[in-house]
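The chains shown are only part of the set, and none of them has been moved.
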Amino acid sequence: MRAIATQLSGRRGESLVFHDIGFTLARGEALVITGPNGAGKSTLLRVLAGLLAAETGSFRLKDDDGADLAVADHTHYLGHRNAMKRELRVSENLAFWQSFQAGDNGGGLTVEAAIEAVELKGVGHLPFGYLSAGQQRRIALARLLVSARPLWLLDEPTAALDKRSDQLFADLVRGHLAGGGMAIAATHQPLGLDNVQRLELDGAHRSLEAGLEAFA
Amino acid sequence: MMALLKRDLAIATRSGGAAMLGVLFFLAVVAVIPFGIGPDLNLLSRIGPAILWIGALLASLLGLDRLFQADREDGSLDMLSMQDWFGLVLTVFVKSCAHWLATGLPLVLAAPLLGLLMNMSGLSTGAVMLTLLVGTPAISFIGAVGAAVAVALPRGGLLVSILILPLAIPILIFGVSASYAAVTDPDPFWPPFMILSAIALFFAALGPVAAAAALRGASD
Amino acid sequence: MSDTTISQGWFTSLANPTRFLALSGRILPYLAAAAVLSLAIGLYMSFAAPEDYQQGVTVRIMFIHVPAAWLAMMCYSVMAISSIGTLVWRHPLADVSAKTAAPIGAAFTFLSLLTGSLWGRPMWGTWWVWDARLTSVFVLFLMYLGLMALHRAMDDPVRAARPAAVLTLVGFINIPIIKFSVDWWNTLHQPASVIRLDGPTIHPSMLYPLLVMAIAYTLIFFTLHLMAMRNEIWRRRVQTMRRQAAQAIGRGA
Amino acid sequence: MMSHETFVFLSYAATALTLGGLLAMIVLDGRARRRELGELEAQGVRRRSDAVRDSA
């Protein structure tokens, strides 16, 4: 399986926040996106996830025979927000995402195992809103574990995590990569991963060219 | 998708009875109308079905504006939109169903009680229940379009209602006329009821598709 | 992509707002002149027309009431077609067209309601009845206002375009439905005091002024719509430039 | 009771007022937009398409 981006550019308002991005990830590889605030890291991840339309270029997921796979069905997206309901219990939240995002191969940990994997054993019965900021983020990470999908798109995954959890996160990603997964992460912190591709967005936005941008 | 239904219902009930709120509002509507009509029980029972229908239509608006907004604010909407077209349409469908179960169904169940208050005959009450059972889901489905269109708005409440009410008029017309037809002799019940059902089916198909299209366009 | 979109073909060249501005700038004077001319002729004809033996002088209201009602519906059709353009071809001008048509359509609908009321008072003895046709026009008016509110509520025109287009189209389906449901609705409840108006058999002496006025109204609509579209393009252009300027400052400093 | 002529007059007046008001709004809006464009251009903000055309 490979993830291939070609000549991607993405738009916010009237300018291209990144352009001509291209990379190829194979199984077991990770890409780390860095850059100053407002450089377009989150925008790029949303384009990769299919949540925003790319202005130009394409992002494709190909299986080992070279056939196209639907990106949305094989990708976990973890954004700035945790996608959990405050009023539901942690286990209810995770169980919901497990059955909603069930991978084709049905892989993935059980809810209890995932909670344990992020070292929060025992919080399953608490409403999500009762957790501390870092605990909430770790539960959001646990969502990636309850259903197996090969590509992880992570937007500042370690926000609010303590030192120990940073380590935990690095281990989780390493495990995912070792299992043949791929990961793309945008971050300001060192993620503790070794052997990764790097992509630096410089934040020099380019205005849209004539013709492309109708009203400029 | 069953999981989504379960989750939305859990939130609706967990957060303390959206159902109750709708029914209470419904009750309030039915309670104040007699003031205007006066003690004329005859008239009251005659316009009863219309009052129940209007009350149900307005009560369905409660909670509608938050159908997608809540999901957007906590980030869940991203995951819901990361599906193929069919999956997204199905998601909207399921969420509309959950909304109906939480607000529409209780209204249907409360109808007999209110029929009693309005001095309606058993037959008339039954007809209203039946038409509400068919019609209120249609309101939820078409309401989903308004909710999807207004998903990005800070306080969609009134705007969603404004956009939805004109679209809900056909449902109201045929719901009421079928209810009347059931009790007034020369008019046949089935034609308007069939039309109501047809509209309901049409909206059940159209609503989720249109709402999904709006959601796709609104993503930021 | 950038090169192909601005290549030949009148349709694609219209896709470019700059060209649209140039072209519409050339057409506008003629269009406006035609509108004024036909309006003058129409007005003259409507006052030259004989009074109706039944309705007396009030029949002259017809010459401004009926075209307004027609335009109210036509304008919504223009918006619906533009919405298809937005959804299917993602044509940037389609959104501009849909957005700017709404206030004009609302104005014509308002006129139809107002002149209808002013006609109804002497003819029917009441300003307003909840007759099916009147009510459906009223609902149309509400839909226009709702769409205007929606456009105004979303400050990013790019993101407002698709949702608004979806809603416009869904609303369009509602118009025939309301029209059909008219019969059902009226036969059920005997209206208390609705006076059925047997439309006067239209005599050529009235038909011609009516038609000329209808043409004049249509020309007025297109003139105003074109002008409003140009304004909207400029408005978006100003927004774009403001933002770029701000970004340049934010970066350069 | 108003005479029928009054209703006719009111209708035509209202029509003139509404359409005239709409026209005035649109014309004024257009002037304001063009003034803004002029100011921006005077400030040296240029449209990207111009810049590209110039450099080409």
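The letters A, B, C and D name the chains in turn, as written, and every chain counts its residues from 1.
Just so we're on the same page, a residue touches a chain if its C-beta (ideal position, glycine included) is under 8 Å from a C-beta of that chain, and two chains touch if they have at least 3 such contacts.
It should be emphasised that the depicted structure is a prediction, and the values quoted were computed from it without experimental measurement.
Recorded composition of the complete complex stands at A x2, B x2, C x1, D x1, labels matching the chains displayed.
What we mean here is this: only the chains that are shown with their structure count from here on.
Chain geometry summary: the mean Cα position of chain A and that of chain B are 37 Å apart. Chain B and chain D have CA centres that are 42 Å apart.
Listed for chain A are residues 207, 209-211, 213, 216, each touching two or more other chains. The set of chain D residues that touch two or more partner chains comprises 47-49. Residues 1-4, 6-7, 10-11, 14-15, 73-76, 78-79, 81-84, 219-220 of chain B touch chain A in their complex.
On the side of chain A, the complex with chain B involves touching residues 46, 49-52, 70, 72-73, 75, 77, 79-88, 92, 95-101.
Residues 2, 4-5, 7-8, 10-12, 14-15, 18-19, 22-23, 26-27, 29-30, 33-34, 36-37, 40, 43, 45, 47-49 of chain D are the ones touching chain C in the complex.
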